[in-house]
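My questions all concern the structure below.
With one protein chain withheld, the remaining protein chains of the complex are depicted in position.
Which chain is which? They are A and B, in the order written, and residues in each are numbered from 1.
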Amino acid sequence: MTVGVAVRGLPERAPSVRRGRFYLWLRRRSTIAVMMCFPLLAIITCLVAYPFAYSIYLSMLNKAETAFVGFGNFLFLFKRETFWLVVQQSILFALVAVIFKALIGLIAAHAVNTIPSKGQRKWRGMMMVPWVIPPALSTLGWWWLFEPTYSAFNWLLAEFAVPAVPWLSDVFWARFSVILVNVWVGAPFFLIMYLASLKSIPEDLYEAASIDGASAWQKLFHVTLPMMRNIIAITVLFSIIVTFANFDIVRVLTQGGPRNSTHLFATYAFRVGIESGDIPLGAAVSLFMFPALAILSFVILRNVRQRTVNI
Amino acid sequence: MTNVTRNNGALSALLGSKSNIHVNRRWALFASYACLIVFVIFFLCPPFYMLVTSLKTNAEIANLATNPWLIEQGVTTEHYSHLLTETAFLTYFKNTVIVAFFVVAITMVVSVLAAYALSRLGFWGSGVMATGVFLVYLVPDSLLFIPLFNIVGGLGLLNSYWVLVLVYPTLTVPFCTWIMIGYFASIPKELDEAALIDGANHMQMLLKVFIPVALPGLIAATIFAFTVSWASFLYPLAYIYSDNQMVLTVGTVTTLIKGDVFHWGGLMAGALLAAAPPVILYAFLMDYYIAGLTSGATKG
Partner (left out) sequence: MAKRERSRRHFLMAAGAAGVATFAMPYIKTARSAGKLLLGTWDHWVPGANEVLRKVCEDWGSANGVEVTVDFITSVGNKLLLTAQAESRAKTGHDIYVQPLWFPSMFRHRLEPVDDVVGDIIAEYGALHPSAKFLAYLDDAWRAAPAPAGSLNYASVSRLDLYEAHAGVDLKTIFPASEARDPALVDSWTYDAFLAAAEKLHAAGKSFGAPIAPTPDGNQWLAALFAAYGAEVVSESVEITVDSDETRTVLEYLSRLTQYMPNSVYAWDDASNNRWLISGEGSTIFNPPSAWAVANRDNPDVAKHVWHHDTPRGSKGRFRADSPFFWGIWDFSENISAAKDLLRYVARRDVVDTLVSASKGFDIPLIISHYQSNDLWAKSEPPHGVLYNYPIRGDEQPVAAGYPAPPEYAAQIMAQGIIPNLVARVTQGGDSFDDAISWAENELEGIMRG
């Protein structure tokens, strides 16, 4: 596993006649670089790239996996009303959730950074809790809060004479609930990334702005946000990808219901592939977003890299 | 940046008085605390409710007449003791620790080596690769677990927690590599040139110069890897079914939910106990985590 050992161990084992040339070859930067990257490449090739290629192949088979149908499964999906509902809901889910996560993260990071540094640890710690509890388990807690007969939220609402909210049974509220839980789980990650980035902005930039009489808003828009542009881009990109792939929350809270209105790609693929036994179609559902997300990632990452080089 | 300083020179006369700044500062503090209180209530409400439920008797949980947010019929620790003595919870715990330990170790070795190569030994394709590593997240586990059945079966690892040690790095390595690339990039080039002149090879330089300097980044990456390997749900759900191989996330759910009968008290107790180790870890290492991300992530 550890290439470090191999790199150091190899020269001794090499035949002594060729030792000079081989040793030189080993010392070459690019050789060492490739060897150091080898474990990473091995993991990605064997456990991501190969199964990924295999699932592309799977998505082109018929249901019984006995015949090759090309893009037949995708064309078939395009004719399904439910599939378009899933596409629509996934996009809605990912965009709304990411926007709120980013906003809450930004506001919370600013708030933490504003208060005296003595108290920061405590507040920060409390707000990190959702990120740290395994989501599959915390979602169960949420579910118990939403449970129709026993909902503790509805009990609170009833105390204020507000009618019970059908958290998971009404289309609007079910969508609201799954997004709410996703924001709850994901916002602390934004908070911590933004906080780290806020702390790395040199204090003299703010001092210079203050001397010039910039207001708090002006500092935010002209100092803070431009300095955080890369980190915001990366965090948002990471979050979009992960949110599109979300499985646990919807699976535990609604299983896609009511009337398939909260299905995401992953949960719908699970329903079609595992539960209904149509694995090729399930693979096609999972793969659907890949091209769009790949292009988005490529563009964002290229911009980030260019900016990094310029700075 | 420089725009700000130039354009706002004129404004300084209007806004510059000292008392004004003082008032603004107080308002900012007030607004900050208000936001923080709202967020903390939002973030801590479910864990609080889980804690309350875990300390109630079954009869009280089933009783609709009581206030669900309070314990009215006496505190009980029966759910916790049941969990620890009559279920395989401690086995799950042990397995999770083993898995997390190996995943973190593998992740750190792999990502530190790769990050060093990608940030210092620029070679043909290294730029593309640094970007490409991130794209691994585009292929979600919900797609990969089916084709991985064949690989897992072929290796004879179905229903063994070592399969998790094998596949979890796909979830942790890309992000950790990326943190480390950012961190290594922030280390001044002069440092390694000096070491190279002293005759150090790359391994020595990595071990003696980079790793000590990049310690905060390493800790940040470690914590990330630990959290992910502790919390992952789909892979153990798909690959593990025996009690003696099970890990916490899936194990808590499978022991305590019996089909159409949920043991809510035990479930909440299990969720809280399972969440405790990462919470404690974060409580102690949070400062390093932020410091590590500060240099690593922002330069990335």
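By our rule, contacts are C-beta pairs under 8 Å (C-beta built on N, C-alpha and C of every residue); 3 or more make two chains touch, one makes a residue touch a chain.
All figures in this text were calculated on a predicted structure; none of them were measured in a lab.
Trainee: Of the residues B:Asn58, B:Thr76, B:Thr91 or B:Asn201, which one touches the chain left out of the display?
Mentor: Residue touching the chain left out of view: B:Asn58.
Trainee: Can you work out which residue in B:Leu83, B:Met129, B:Val253 or B:Ala269 touches the chain that's missing from view?
Mentor: Final answer for the missing-chain contact: B:Val253.
Trainee: Touch as defined at the start, partner being the missing chain; which of A:Arg28, A:Arg229, A:Arg259 or A:Arg307 qualifies?
Mentor: A:Arg259
Trainee: Considering the whole complex, which of B:Asn24, B:Asn67 or B:Ser242 touches the chain not shown?
Mentor: Once the missing chain is taken into account, the touching residue is B:Ser242.
Trainee: Looking beyond the chains shown, say which of B:Leu118, B:Val152 or B:Leu272 touches the absent one.
Mentor: From the options B:Leu118, B:Val152 or B:Leu272, the contact with the absent chain belongs to B:Val152.
Trainee: For subunit B, which residues reach the chain that was dropped from this view?
Mentor: Per the touch rule, subunit B residues meeting the hidden chain are 58-59, 61-64, 146, 149-150, 152-154, 156, 158-159, 237-239, 241-243, 250, 253-254, 257-262.
Trainee: Touching the hidden chain in the full complex, which residues of subunit A are there? Just list them.
Mentor: Given the touch definition above, subunit A has residues 62-64, 76, 80-82, 147-150, 166-171, 174, 251, 254-260, 271-272, 274-279, 281 touching the missing chain.
Here is the rule we use: only the chains that are shown with their structure count from here on.
Trainee: Between subunit A and subunit B, what is the separation of their C-alpha centroids in Å?
Mentor: Going by mean C-alpha positions, subunit A sits 12 Å from subunit B.
Trainee: Looking at the complex, which residues from subunit A come into contact with subunit B?
Mentor: Residue list for subunit A touching subunit B: 1-4, 7-8, 27, 29-30, 32-34, 36-37, 39-40, 43-44, 46-48, 50-52, 54-55, 58, 104, 107-108, 110-112, 114-115, 121, 123-138, 140-142, 144-145, 149-150, 152, 155-156, 184, 187-188, 192-193, 195-197, 199-200, 205, 208-209, 211-216, 218-219, 222-223, 226-228, 230-231, 234, 238, 241-242, 244-245, 247-248, 265-266, 269-270, 273-274, 279, 282-283, 286-287, 290, 293-294, 297-298, 301-302, 304-305, 308.
Trainee: Taking the complex as given, what residues does subunit B use to touch subunit A?
Mentor: Against subunit A, subunit B makes touches at 1, 3-5, 8-9, 11-16, 24, 28-29, 31-33, 35-36, 39-40, 42-47, 49-50, 53, 61, 64, 67-69, 106, 109-111, 113-114, 116-118, 121-124, 126-127, 129, 131, 133-144, 146-148, 150-151, 166-167, 169-170, 173, 175, 177, 201-203, 227, 230-234, 248-250, 252-253, 264, 267-268, 270-271, 274-275, 278-279, 282-283, 286-287, 289-295, 297-300.
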